[in-house]
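The block underneath contains the structure these notes are about, expressed in structure tokens.
Here the complex is missing one protein chain, while the rest keep their positions.
Right after this comes chain A.
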Amino acid sequence: METITMVAKYKTSVKEPGIPGVLKMMEDRFVFAPNDPRLSMNLNVDFRQIKGHKFSKDGSKQALLNLTQDPEKGGGYIFEFNNFPDRNACRDFVGKVLGRFQSAEKPPASRQAEQLSTKELERRMKLLTEDSELQNLHKQLVASGILMDSEFWAARKSLLDNDNYGAPKQRAGFKSAMLADVKPLADGRTNKVTFSLTAETIHQIFAEKPAVHRAFLTYVPTKMSEKDFWTKYCRAEYLHKTKNSVAAAAEAAEDEELAIFLKHDDILADEIRRKIQRVDPTLDMEADLGDDYMHRPDHGILRDGSKETVEGDNEFSRRTLSQDLNRHGSVVLEGRTLDVELGDTRTVAEALARSKQGLSTENSDENVHMEKSERVCRMTEIEDLQAPRSFPVAPLCIKDPREYFDSQQANALKTLGDNGTGMKPMDCNLSAEEAWIYLIGQISQVKVRGFNHPIVQSEAALKVLNGLNQNLSSTKYQFGKNSQESVLDRLPRKIKDDLLNHWSTIQELLRHFWSSYPITAEHLSKKVGRLKDAMTEIYVKLQEIKESVQGDFRHQVSLLVQPMVQEVIRSNLKKSFTKHMSVWRCSRCDLKSVCPTWV
């Protein structure tokens, strides 16, 4: 294919004047060199990075060609040409090249079957960034082309799935700030007091003050408008704040709706009574009464600049701070059960009413009563009259004891019969009779002769002590002072990291290796070939590590490396492999070349 060379200006955005230079388009890349050699604006871009191209209309102000890199990110390479024919030549060229690339790319993309959404990619990226080990593995295996990205993730489907479904969207609960406690704002000049209510605040007021909630449902909008309702509410709150109980009483007498807000909340009181019933019956609540200083003058909690004390049984007595706090706390803990968007007050109120109804039917009084009596039983249980509690361990369950033990016995006898599996039998040239006679003879010999006179022979004892000492000092040297410390910890850091790294890589490779058997398709055999090569490389590296280590550690390292090497060799030599108790025979494949030691 030909190349095109044009005079053009390169610019990063349309409005820039641009850098004059020469654009050269080749089969697979384009190169831009500015006329001014001092500028470092040389471009050399592969067409594969270019995803699309845009251009200005013929006859418009500028003859532009924009080679876009990423449709989402935007940005790219903008070139301005002297005239439209030049531009069009380049445009057609780029169009051809890109078309060719796309047609070349298409088939593999469709073969991959699963087109990855950006979300999926993001999840994978997240997993990789969270787990550095996984990232290393990914980098090593996928980047070097041993595994395909899809293969790598296919083995980790569960990881992706977990992330997918494991975390349902968390619902936000109530704010812990006490929004229902609306503070009036006075502007200081006039006597006007302003309350501001937001949807969130109203929701909380409904939740924490059921009486207000009920009043809202009954009065609005039949008897009064929503605005009037809240004005009344705020007025009541204000009276409450100013602690003017006389004024409150007077106003309540005049306006029965206002009185609702000032009176004790009877729904709340009911609820509290029910809750008290559910309190542990052995708890003596009356004993606490003596500790209550709230009723004394000069005692109490500081709120809004003044002490609050509980006055007698005034109908319009104020709620104390602790009551408010407790109520708020319990509502927050109950959680938000509403699924309605906050906004329209009426719908919120109705939804809240519905959810409450659901709750109240759930724990009917009967239930509560049952629970209570059960509780009493449990609390007043007399331990020594109870049967012993079962142990917290699950007993071993042998389904059919007879089958289990009989088959064990039969098998055991069988092995004894053909004798020689497992342990190497000692060649016993004694008959049973002889052996018994010998043993009894030995015992009686001791009986008759008594003990050797010096029980400890100094020579032997010395040998033993020397041997023990030597053994001890050598093991102490080899294993370090701390028995928990492993050999790995005492190796140089780099070697340790390398070993662990290789170990995890080998495991990953082996997992893929075995999972591609039996080889039924061409791509599987290709994959095995790639895995084989990768393992060969690691084998060589392991040998290098083994040789690089100095003297004392050398033995330890080779002990560590041994199982890895064996695993690699095993994977290359075994022609049949069993997994999940089923035998898969794999076609003979010549993998011997992997292992240099195997000839």
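Here, a contact is a pair of C-beta atoms (placed from the backbone, for glycine too) under 8 Å apart; a residue touches a chain by one contact, two chains touch by 3 or more; residues count from 1.
One rule holds for everything that comes next: contacts and distances are computed from a predicted model.
One subunit of the complex is not drawn; among "Nuclear pore complex protein Nup85", "All trans-polyprenyl-diphosphate synthase PDSS1", "Autophagy protein 5" or "General transcription and DNA repair factor IIH subunit TFB4", its UniProt record names it "General transcription and DNA repair factor IIH subunit TFB4".
When you scan A:246, A:385 or A:521 for touch with the missing chain, the hit is A:521.
Of the candidate positions A:61, A:227 or A:447, contact with the unshown chain belongs to A:447. Within the full complex, the residue among A:139, A:369 or A:463 touching the omitted chain is A:463.
Along chain A, the points of touch with the absent chain fall at residues 113, 154, 396-400, 403-404, 407-408, 411-412, 414-417, 419, 421-430, 432, 434-436, 438-440, 442-447, 449-452, 455-457, 460-461, 463-465, 467-468, 471-472, 475-476, 478-479, 483, 515, 520-521, 523-524, 578-583.
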